[in-house]
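Contents: one structure, followed by commentary.
For this view, one protein chain was removed and the others were kept in their places.
Chain naming follows the written order as A, B and C, and within any one chain the residues start at number 1.
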Amino acid sequence: MALKTREQYYASLREMKTEVYLFGEKVDNYLDHPIIRPSTNSVAMTYYLAEKEEYADIMTATSHLTGNKINRFTHIHQNTDDLRNKVKMLRLLGQKTASCFQRCVGMDAFNAVYSTTFEIDEKYGTEYFARFKKYLVYVQDHDLVVDGAMTDPKGNRKLPPHQQEDPDLFLRVVERREDGIVVRGAKAHQTGIINSHEVLVMPTIAMGEEDKDWAVSFALPVDTKGIFIIYGRQSCDTRKLEENAEIDLGNPTFGGHEGLVIFEDVFVPNERIFLNGETEFAGMLVERFAGFHRQSYGGCKVGVGDVLIGATALAAEHNGVASVSHIKDKLIEMTHLNETLYACGIACSAEGAVTKAGSYQINLLLANICKLNVTRFPYEITRMAEDIAGGLMVTMPSEKDLRDEKLGPYVRKYLRGNAAYSTTDRLRILRLIENMTLGTAAVGYRTESLHGAGSPQAQKIVIARQGNLNHKIALAKEIAGIKDSTE
Amino acid sequence: MALKTREQYYASLREMKTEVYLFGEKVDNYLDHPIIRPSTNSVAMTYYLAEKEEYADIMTATSHLTGNKINRFTHIHQNTDDLRNKVKMLRLLGQKTASCFQRCVGMDAFNAVYSTTFEIDEKYGTEYFARFKKYLVYVQDHDLVVDGAMTDPKGNRKLPPHQQEDPDLFLRVVERREDGIVVRGAKAHQTGIINSHEVLVMPTIAMGEEDKDWAVSFALPVDTKGIFIIYGRQSCDTRKLEENAEIDLGNPTFGGHEGLVIFEDVFVPNERIFLNGETEFAGMLVERFAGFHRQSYGGCKVGVGDVLIGATALAAEHNGVASVSHIKDKLIEMTHLNETLYACGIACSAEGAVTKAGSYQINLLLANICKLNVTRFPYEITRMAEDIAGGLMVTMPSEKDLRDEKLGPYVRKYLRGNAAYSTTDRLRILRLIENMTLGTAAVGYRTESLHGAGSPQAQKIVIARQGNLNHKIALAKEIAGIKDSTE
Amino acid sequence: MALKTREQYYASLREMKTEVYLFGEKVDNYLDHPIIRPSTNSVAMTYYLAEKEEYADIMTATSHLTGNKINRFTHIHQNTDDLRNKVKMLRLLGQKTASCFQRCVGMDAFNAVYSTTFEIDEKYGTEYFARFKKYLVYVQDHDLVVDGAMTDPKGNRKLPPHQQEDPDLFLRVVERREDGIVVRGAKAHQTGIINSHEVLVMPTIAMGEEDKDWAVSFALPVDTKGIFIIYGRQSCDTRKLEENAEIDLGNPTFGGHEGLVIFEDVFVPNERIFLNGETEFAGMLVERFAGFHRQSYGGCKVGVGDVLIGATALAAEHNGVASVSHIKDKLIEMTHLNETLYACGIACSAEGAVTKAGSYQINLLLANICKLNVTRFPYEITRMAEDIAGGLMVTMPSEKDLRDEKLGPYVRKYLRGNAAYSTTDRLRILRLIENMTLGTAAVGYRTESLHGAGSPQAQKIVIARQGNLNHKIALAKEIAGIKDSTE
Partner (left out) sequence: MALKTREQYYASLREMKTEVYLFGEKVDNYLDHPIIRPSTNSVAMTYYLAEKEEYADIMTATSHLTGNKINRFTHIHQNTDDLRNKVKMLRLLGQKTASCFQRCVGMDAFNAVYSTTFEIDEKYGTEYFARFKKYLVYVQDHDLVVDGAMTDPKGNRKLPPHQQEDPDLFLRVVERREDGIVVRGAKAHQTGIINSHEVLVMPTIAMGEEDKDWAVSFALPVDTKGIFIIYGRQSCDTRKLEENAEIDLGNPTFGGHEGLVIFEDVFVPNERIFLNGETEFAGMLVERFAGFHRQSYGGCKVGVGDVLIGATALAAEHNGVASVSHIKDKLIEMTHLNETLYACGIACSAEGAVTKAGSYQINLLLANICKLNVTRFPYEITRMAEDIAGGLMVTMPSEKDLRDEKLGPYVRKYLRGNAAYSTTDRLRILRLIENMTLGTAAVGYRTESLHGAGSPQAQKIVIARQGNLNHKIALAKEIAGIKDSTE
């Protein structure tokens, strides 16, 4: 069996003993926690859509390792069509959840580790590639969610790992044993960690020789002894705790989450280790993972953007101004920006190339172009959404007022817009826009768009490196007739 | 006594019987309600600073009616220095509260009603101007906070008041009596209404002859029988209800609020009526109030922006990157945008002109230029703040985790940035940035910047009207040598 | 023989009797005219590169009609690889000419007429498709340059052709004969018309039933009796007439041109007619041609942008500031914008789809996204180029001063920048930047980027139509839980 149903996914999580803390307290039954559950529902959608015949091409693939039909989230890209289908899958899921659905970090990690371990073995005669393939078959066969964990806390950002005052600020090997290693440290901002079966750890920066103990990659079940998670709080998170809350949530069903994951002297058996001291490959792993993940944003954020554009168009109808020219113009501009992101996601896929391991990776320059636009356009789209939605979005009474016997009639009377629509629906759509621009989903649609897969400056550095300025200078000299005389 | 102390202001509110609802329930002691109190503190700052000698020039003025020293918030501008000092006062208060301090709507309403009533009387021989001056002396002498209430719910935005299906969607006169009138309707998004002693109602659009019953302006105590308020909910509002919450609030002391104010058949005595059916003056009142209020944003939002820029610069230090060139460049750009707004606020003041009533009003074109920039730049500033702050701002553990015996040491260990600073202070400054970009203060700094004093399209309409395109066409013809032959 | 050499191309033009007017005078030997020749050189580059083995994949293709190796500019796209290769070919040519090389309008016209005539025949049983294929084989076999001529003068833009006061403001059939038709009218802004062997005329807008006489498409040799051209003047065009001018031209070898083409009662034989009164297909032809042409700009303008970025980077070196961080940052931003355009060109190609005729066309939505970005980013790139180049670019002495015996030494002494480079080369590179931002090439890189293939508003209309707002609204409703009750 390679494909889990949505229900099987939920059931599999119930069996885990993941150690989670929220607001200073241990959460025993996190699957049913109102703050956490929406994020689980988003991941569950990656299973649900894979069950649907209509999405089979996009949501599933054939494993090149086993020949089985697998969820595309566990697939190694075999060609540029796979790369493009990945982007389409992510857009679809963004449309269905209006949230971060978290599972792409694992897929991107698989593809980065796959091709990198091949090249490490090639140089060192190690066996990481075989190990990793075996692990991957396990993941594919059990249709697992895996958190690709990269970001260390980093402490003083100007110092390499081995020079940090506290050496644990980058995750590291603290003990080497016959049968494996013991690691200590933390990974910050881990998307979907609580909804994951496994965590696949990678280093977070290029490293030098003295950073050997920090150059480590491995995979473990998330509920391994010594791993625990402090849940990150989001804007408006506690609205989900309010009694009978639905409208005020904006998106009552779906969400995302990030967590600070602590590794308190955790043992990793040898067969789960994929990098161990080969420092010069840390940078390759980072660059490949980041490259895939920067491509991802050309899909997922576009899908979320689709929902925001739709919500805004509907709000315009509720406001009775859908046909006004400046409103239409803004909706076109929102669409334009959103599709520009998609174009970048598609382009870096279509221009992808084969790796030494035989898998496909994206065009690195264009993937970074994609992400740099993602750090900008969602903010523009957001602003236009708020412009069209109107101030009511952030000044309107609560759902409890709406449902109150005395106050409800006043709210319905005075907040009615276009009489063709119900006031309640108007409030629903405004709360959805609030959710995406200021609330829990804004964390994913805005801040994560900025910082996920690396902050804008990280993309600029890659663009500078990949932009080939010298070639451009040569072109200009040819045109201008410059022959480098020194006269 | 014309100046209240901060304590006297709090005490005066305690005597009021304002009817407030929040989350479906009546709030009896709103002054002590943790969600509401920060907004009261912001208003209180307008009293506190007026007590200080160092701010006397900016915070106080001499009444042209009584010769008394008064709070500038109750002053009628007598020259362009007054107009510039208003902008400076608002910037100062934005710096001290990082919030909307709410009191300017009253000041802007006073100045609009003052000059407009003079011109109504001039045409109709009415006595509104004398009435209003008397009212203003009362306000000045008691140093009152007055909510200038303009925005009606508006229902179907394409129809004038008298054609609305529900006539109450614009506030209107439902009964005319010997001693006064009875009004019904609502005002939406009322800033600071609960912290106000009085409400000064104005119409919200230009009106035609058939809108007579809707062309009404008057003032009443906020706790007048028949007036009640449904409190608007904000992003992250309930964090303030969390036990011992301080850090997670970002700005634990100050805030703003908006409310939906319902007028359920409220009686207004004659001496408090300042417009009553003179429909052609509704537009003038709206334009003047909006003009003053668009100027205001060139002060208050700049002050809030100062705090955000400072917070961001501090976050950069905590992140250890304050000296990195792209960080410095972004801080300069934030400053540049913020000061551009200030320049617009100052310019429309310096170019102000005398009204028929002898008071001064701002340059209307430049005030609209000011506001249109305000609908844009805070969003840019916000994005750069999030860029520099980093993703931790929205993924970090809660204050309870930080204070927890078991978790606290992990949070402090792993979230330490630049070792020269405490982790707790790092979290404080990040929570402040979260507050201003996504949380309660984002309502004021982002959405209100867009929609307060009219949405961007409203400014564009005034700019089109005031831009004098024909004069510019004539200039171009002169240069191009066009003489309008038809050859 | 299907591929002409560059020399054969020049020779073929010499045989033509094209009637050209420039500055009020007939130009007899236009190939040797200093103002026109650079534009011919640009077209010639499309032949020259096709001779090179290293560019064979990109510059040539195999005719699906004859199986011969042909220049890609005469090819009908057979798959999405063809579409992507087209974009790459155009980028390459932009890099080699830093100009508009003019030949893509023909290629885009071929592909639009090809698939459209198939569908006309399908409906009407006409024989346009067979005729056109025959014509295309002729073009391929002789490796011809064809001007795809679409833009009519349009007169009053609010009226359809048949309601224009002067019916000739859209090109039309004025006489129908047994053996063909006689047409009258004009086509404006015709790129490369003088360097073309043939002109392929198409209608410029969607048409209604009463516009039958204007719904016409056909091909003719450019030197057909009755056709004549008034050459369009460009910024700085007469610098090319200056004695010994080289440096001051910026780009001394290459250029582009546009012309106003007049059809003064020109006879078209039946075998060259591809649309004749089937009004409902006028719109399809326009949309397809425009779609292909909007894709084109994601290649050619990117190549020109590469040269401008290179020139700017070199100017920074001459100024001694290449390593300054704000300079590097601007060069990265220029690259980012330029590659975003490329990503859009690639994406609309990769997402292309098969037509009924079996040929491939681009994704229409993404091609319009591409072009809308092209209307913006070259202006941004231009501004940054001028920023880095410095004011000297527009204030420096002329080439004659530099070469003057008395003045030359002063110019060389005082305008020396980084001593590692020659002053003369510094002036060369600055003049190239001037050429691309203000001079002859600015016409192509700036204004044509705005208006070529339709002004921005035309793209917005297609984006609105293709953006599927209703689907997005449905997505938002699903998320917000809106079921269209009217409560």
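We adopt the following convention: a contact is a pair of C-beta atoms (placed from the backbone, for glycine too) under 8 Å apart; a residue touches a chain by one contact, two chains touch by 3 or more.
The shown structure was predicted, so the numbers you read here are calculated from the model rather than taken from an experiment.
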Practice task
Sort through C:188, C:205 or C:284 and give me the one touching the missing partner chain.
Solution key: C:188
Practice task
Looking beyond the chains shown, say which of C:162, C:451 or C:465 touches the absent one.
Solution key: C:451
Completion exercise
Contact with the hidden chain, among B:300, B:366 or B:438, goes to B:366
Problem - Absent-chain contact - pick from B:264, B:329 or B:380 - result: B:329
Problem - Footprint left on subunit B by the chain that the document does not show - result: 80, 84, 95-98, 246, 250-254, 306-311, 313-314, 328-329, 331-332, 335-336, 339-340, 342-351, 365-366, 369-370, 372-373, 420-422, 424-425, 428-429, 431-432, 460, 463-464, 467, 469, 471-482, 484-487
Completion exercise
Hidden partner sits against subunit A at residues 325-326, 329
Completion exercise
subunit C positions in touch with the non-displayed chain are 21-25, 153, 155-158, 165-166, 168-169, 186, 188-189, 230-236, 238-239, 242, 248, 258-260, 262, 319-321, 326, 375-376, 379, 383, 386-387, 390-398, 400-401, 403-404, 407, 410-411, 413-419, 434, 438-439, 442-443, 446-448, 450-452, 455-457, 460
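We adopt the following convention: only the chains that are shown with their structure count from here on.
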Exercise for the section: Using the touch definition from the top, list the chains contacting both subunit B and subunit C. Expected result: A
Exercise for the section: Quick one: point me to the chain whose Cα centre is farthest from that of subunit C. Expected result: B
Exercise for the section: Express in whole angstrom the distance between the two chain centres, defined as the mean CA positions of subunit B and subunit C. Expected result: 52
Practice task
Report, in whole Å, the distance between the mean C-alpha point of subunit A and the mean C-alpha point of subunit C.
Solution key: 40
Handout entry: Whole-Å gap separating subunit A and subunit B, where each centre is the average of the chain's CA atoms
Key = 38
Exercise for the section: Give the residues of subunit A that touch two or more other chains, as numbers and ranges in rising order. Expected result: 460
